[in-house]
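Structure record follows, encoded as structure tokens.
All protein chains of the complex are present and in place, except for one that has been dropped.
As written, the chain order gives the labels A, B and C, with residue 1 at the start of each chain.
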Amino acid sequence: MEKVFFLIFAAVAVGSALAVVTLKNPVHSALALIACLLQVASVFVLLRSPFLAVVQVFIYVGAVMVLFLFVVMVLDIRQARMEAFPQKERWFVYAIVPVITVELLTVILGKGFPRLGPGSTEATTVEVLGKALFTEYLFPFEVVSVLLLAAMVGAIIMVKKRWD
Amino acid sequence: MIFGIKDVIAVLPEITVAGAASCLLLVDFLIPRERKSAVGVLAIIFVIFAAIFSIFLMGTDVMGTTVFAGMFAVDGFSTFFKYVVYAAAVLSIMLSFHYVKEEGINAGEYYILMLFSLSGMMVMASAKDLLTVYVGLELMSLPVYVLVGFMQGDVRSNEGAMKYVILGAFSSAILLYGISLIYGLTGSTGLHAVAAVLSSGSVNQGALNVAVIMMVAGFAFKIAGVPFHMWAPDAYEGAPTPITAFMSVGPKAAAFAVILRVFMEGLGPAYGKWQIMLAAVAVASLAYGNLTAIAQRNIKRMLAYSSIGHAGYALLGLVAGTSEGVSSVMYYMAVYALMNLGVFAVIIMMRKGGQRGTEIDEYAGLAKSHKGLALVMLIFLFALAGVPPTAGFVAKFYVFMALIHKGMVGLALFAVLMSAVAAYFYIRIVMLMYMREPVKEFELAHSRGIYYVLAIATAGTVILGVYPGFLIELAQKASLFP
Amino acid sequence: MIPVAWPIALGAILFMIGVAGVLLRKNIIVMLMSIELMLNSVNLNLVAFSYHLGDLRGQIFAIFTITVAAAEVSVALGILIALVRNRRVFNADKMDTMRG
Partner (left out) sequence: MFETTVEVIIICIKVGVAGMVLFSLPIPLTWVERKVAGHIQVRLGPFRVGPHGILQPVADMVKMLLKEDVIPTKADKWLFMLAPIMTMVPAFAVFVAIPVGDKFTLPFIGKDITLYMSDMNVAVVYILAVSGLSIYGIIFGGWASNSKYAVMGGLRSAAQMISYEVAMSFAAVGVVMLSNSLSLVEIVKSQSGGLFHWNFLYLPVGPVWFMIFFIAGLAEVNRIPFDLPEDEGSLAAGYHVEYSGMRFAFFMLAEYIAMVTISVLAVIFFLGGWDDPTGVIPLPPILWFVGKVAAFIYLFMWIRFTLPRYRYDQLMTIGWKILIPVSLVCVLVTGLMRI
């Protein structure tokens, strides 16, 4: 049963990912990316990581993508949305990407990952994650908090009309 | 696991810098626009405090241990690189005082973002876990993206920042993919645990190859190694010049610190795999960087290509994969910081009024009217070219020795050949300065900050060239394998 | 039980689609979205490994990745807005003020 669900999610995810890079209108790409992110969140649930799934929906879909759309709309990208696609001068990428993908798949999955077990059926609880985050991973957590402050200052300073 | 006072003491320098940045954000409100240099002065003072704490840590029993559950190492290696980035930050801030006024970008956030970036570099220098490596890397990069685009009204600055941020994020994603594979292969992200599993040999070699390729590619982006260098020339040219100086020195040193630690400690057992890839990147960087630099007319662009070339030299030390190689990279980074900041100090001095000081032709005949400045510039250019008795020569020599001791004579010969090529475009500027007649009167920016930087950089370049022993010994002691 | 190969394969495919998007598209916003796609595939990898290793590290790493990616996007979009204000370009190829 889980496998069937996974295959459905995976198929939709790949389809919408392709849509992200092929659609001409950035707003449509954003919609496709939202779909893809939601599918990946569903896969997280299947992989017994419900907290990560909701974090993905909360931060990525709920905030990051809104930011994207906001910028697309503020800048009124309608006029600039059309671009020649496919682009002839980069034809070689079309040739290389599928080859690398196949190679990646065969190489990575060829011999498998011997250290990996079958996986448990229990979902990771928030309590466990929270404890780990504030003990073992306290240092990176604090670094990320500084990083968010820096990013906030940076984003504001870039966008604010400083003086004219 | 409860954290004690020891963990806090161990990260005191980082706390100082990050805390100073946060406090200065508030202080900045109280300072009127025309006196924003005060924020820079305060920033320098705090960095000096951090440096004092770093010295103080060397005497405590925290030295040589890891804290925060093995995430963060306090050792000679990290302290060495922290000093390089402290120097880069302090000297770049000194270079900025005049320049930001000239360009009309004197905002307090300019210095504050530099401090944030500095704290990221410090985290990188001490990172003992791939997770810490990643967050440190991003904390270093994000403020630099913004600083590159700090000249809001200047399209070149905006474009440089845009290219830098897109390619930076792209490279981070590639690096992360490599890290995720390493995690899957070894079940850990701690460098020691990764090394332990890798040396047991029971890993999927194909997937390991992919992971190593991804990590080499991701890190090569950060040090602007060919073929992952495309962002460098545009970002260097577009950025405010003191930021160009800063990013050509600080982030590069921090990235090398991380590369050395990750490859030598974490992926040490996979030496055979990454050695050949890094050698390829190094050779490509040497050839492409030095040959393309010849054709440049803009001095910042030329220095961008030259920095690509220098990344190639430094990488060669890592390719050797020995203790000597590691310490040669450390020495190279320290010396490169001094001589590069020196060159940029001269360039910033040339930025005044209508004179941009970024075109190479603008330097024609400098020696006729400003003998001292031309001499100083000559010293730095000779150092970058690797002419004895400057420190640049010693640094290159030391890298080549590491290669030769490892038996890689071919690589060493190629590198020597490339430094001959490099000498051409550095010395071309010297010729311009001394042999040509000046086109017009030179205007020079006189600022105490720039003089200090020139003095420090000149002294460092000359003294380390004549008496290199002291710093080399320090690097050897602080090397990963003393 | 989902075999470990499946999410990893999905991740690899999404990653390559993202790479193709960055290399092929010229629209800066779409390039940024492609980068998000790549980061997303990284998260998929990390979570799948974490699940099969019975180890928390991967999930924690993924939380950090998501957070940092959000910060990165905000900075990138800020820079884009500054760029567009000065010069109405959305195509990476039209960023050609500097050459050499």
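Convention: contacts are C-beta pairs under 8 Å (C-beta built on N, C-alpha and C of every residue); 3 or more make two chains touch, one makes a residue touch a chain.
Predicted model only: the values in this text are computed from it and were never measured.
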item: Where the missing chain makes contact, among the chains that are shown; value: A
item: Given A:Val54, A:Ile96 or A:Leu138, the one touching the chain that is not displayed; value: A:Val54
item: Residue touching the undisplayed chain, where the options are A:Leu18, A:Leu31, A:Leu105 or A:Leu148; value: A:Leu31
item: Missing-partner contacts on subunit A, residue numbers; value: 25, 27-28, 31, 34, 50-51, 54-55, 57-58, 61-63, 66-67, 69-70, 73-74, 123, 125-126
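Assume only the chains that are shown with their structure count from here on.
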item: Intercentroid distance (Cα basis), subunit C paired with subunit B, Å; value: 26
item: Centroid distance [mean C-alpha coordinates] between subunit B and subunit A, Å; value: 30
item: Intercentroid distance (Cα basis), subunit C paired with subunit A, Å; value: 6
item: In subunit B, residues with contacts to at least two other chains; value: 131, 135, 138, 142, 145-146, 149, 152, 161, 181, 184, 187
item: Touching two or more other chains - residues of subunit A; value: 104, 108, 112-113, 115-116, 137, 140, 144, 147, 151, 154-155, 157-158
item: Touching residues (chain side subunit A, partner subunit C) in the complex; value: 2-3, 6, 10, 13-14, 17-18, 20-21, 26, 29-30, 33, 36-37, 40, 43-44, 46-49, 51-52, 55-56, 59-60, 63-64, 67-68, 71-72, 74-75, 77, 80-81, 83, 85-87, 90, 93-94, 97, 100-101, 104-105, 108-109, 112-113, 115-121, 124, 128-129, 132-133, 137, 140, 144, 147-148, 151-152, 154-159
item: Parts of subunit C lying in touch with subunit B, wherever the complex brings them together; value: 8, 11, 15, 18, 22, 28, 31-32, 35, 38-39, 41-42, 45-46, 48-49, 53, 55, 57-58, 60-61, 64-65, 68, 71-72, 75-76, 78-80, 82-83, 86-87, 92, 95, 97-98, 100
item: List of subunit B residues in touch with subunit A within their complex; value: 1-3, 11, 18, 21-22, 25, 33, 67-69, 71-72, 104, 107, 109, 112-113, 116-117, 119-120, 123, 129, 131-132, 135-136, 138-139, 142-143, 145-146, 149-150, 152, 161, 181, 184-187, 197, 202-207, 209-210
